[in-house]
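Note that this complex is displayed minus one protein chain, with the remaining chains in position.
Entry: chain A
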Amino acid sequence: MYNFIGSAGDVLEDDPVGRLKVFVYELPSKYNKKILQKDPRCLAHMFAAEIFMHRFLLSSAVRTLNPEEADWFYTPVYTTCDLTPNGLPLPFKSPRMMRSAIQLISSNWPYWNRTEGADHFFVVPHDFGACFHYQGSITIPPYAPPQKMHTHLIPDKTPRSIFVYFRGLFYDVGNDPEGGYYARGARAAVWENFKNNPLFDISTEHPTTYYEDMQRAVFCLCPLGWAPWSPRLVEAVVFGCIPVIIADDIVLPFADAIPWEEIGVFVDEQDVPKLDTILTSIPPEVILRKQRLLANPSMKQAMLFPQPAQAGDAFHQVLNGLARKLPHERSVFLKPGEKSLNWTAGPVGDLKPW
C-alpha cells in the first residue's frame, strides 16, 4: 500500500537474528548497575537508550557467550547516567568512564587489541557519541517513552488544523541569558520572527495535551537546542507530524534505513526568518506524500525502544545496522604493533582512573 522508493523501507523490516553475533563484556558493576542504582531516574530520560540496549542484548537471540565467534563486541557503560537535581544530564564524566572501560577490556581480553577496537561498539547517545565518528558508529534516536506516547493517541480522522507546532524553550535564560549561544540563535530567531504569526502555534508552555496537539499539526518544528537532536524528532515521527529539522550539523538516526529527506523538511539555520515562505511553498502533493510515508508503522516502530523489545524497533534497527557493516574488512585486523587510533589522547584529567 505504501510505495517506498529505494530499499530504505524494506530494510526496516529485516530481522537481525542469524545475521550477526554479539558478545557482551562483563564489566564490574560500577560501570553500569551501581550507577543505575544511584539514580533510577536514568531509566526515563532521553539517554535511557544505553540502559535499555544493554538489557535487550543480554536476553537477545544474537547474543553469544563465546567471544571467538562474535562479530561485534558490546561494552555496557552507562556514561550519561549522571543527572543534576533537575534531571538534566551532565555528560562530562563520560570520557573518563569510557577510557577507563576501554583500558579494562583491553587489558583483560585480547579482542580489543586484536582490532584496535574496530569491531567493538558502544551505545553513546549524545554529542560525545557523535564525536566518536570512528568506523563503527550508528546513530540511534533519543529515548522517548513508548507507552506514554501510545496512551495519548487520538483517532486518525481528527482533522489536522494546526499548521506549525512547537513547544519548548526559545531562550535558555539560565545559561545564556543574552541569547545567541543557545541553539546558535536559531530558536530565538523562530520566536522573534513568528510569535505574531497565527499559523505558528509556538510557546514555552508545557501543556498536558502536548502529544495530542502534535497529532493535530501538519508540521512540527525540531530545532536544535544545546545539541542538534532532541526527542521531538521521535515524537514527530510517531505522531505523523512532518518534522521540520533546523540543525545544520545533525546526524540523523538510522540514516541508512530511514529516508529522512523524504519524510522531513530540512531548513538551514540561516533561513529561519523565511520559514513561513519555505513551508507554504511546499506543494500539497509533496506534503501528502510525506504524511503517507510517516504513516508507515515500521517507521514509527523503528524509532521506539519498547519494553519488552518488539520486532522492527530501534533495538533491532541497531543490530540491523551492525549487521550491514559486516563483514569487517580485513584491514581491521591489525598486525601486532600497528596502531591506528590513539585512545589515550585528550586532557590529562580524562585519563585519571575512574
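Worth pointing out:
Just so we're on the same page, a residue touches a chain if its C-beta (ideal position, glycine included) is under 8 Å from a C-beta of that chain, and two chains touch if they have at least 3 such contacts; residues count from 1.
FYI, contacts and distances are computed from a predicted model.
Taken from the listed names "Glycosyltransferases", "Protein YIPF3", "Small ribosomal subunit protein mS31" or "Dehydrogenase E1 component domain-containing protein", the protein name that UniProt assigns to the chain not shown is "Glycosyltransferases".
Considering the full assembly, A:V218 is the residue among A:C42, A:V218, A:V244 or A:A257 that touches the omitted chain.
When the full complex is taken into account, the listed residue touching the unshown chain is A:A189, out of A:L12, A:A70, A:A101 or A:A189. The missing chain, though absent from the display, is touched by one residue of A:G18, A:P40 or A:P284; that residue is A:P284.
The chain not shown here touches chain A at positions 84-86, 88, 90, 92-93, 95, 127-128, 131-135, 137, 155-157, 159-161, 163, 174-176, 179-181, 184-186, 188-189, 192-199, 218, 226, 248-249, 251, 269-270, 272-274, 276-277, 279-282, 284, 287-288, 291, 341-342, 345-347, 349-350, 352.
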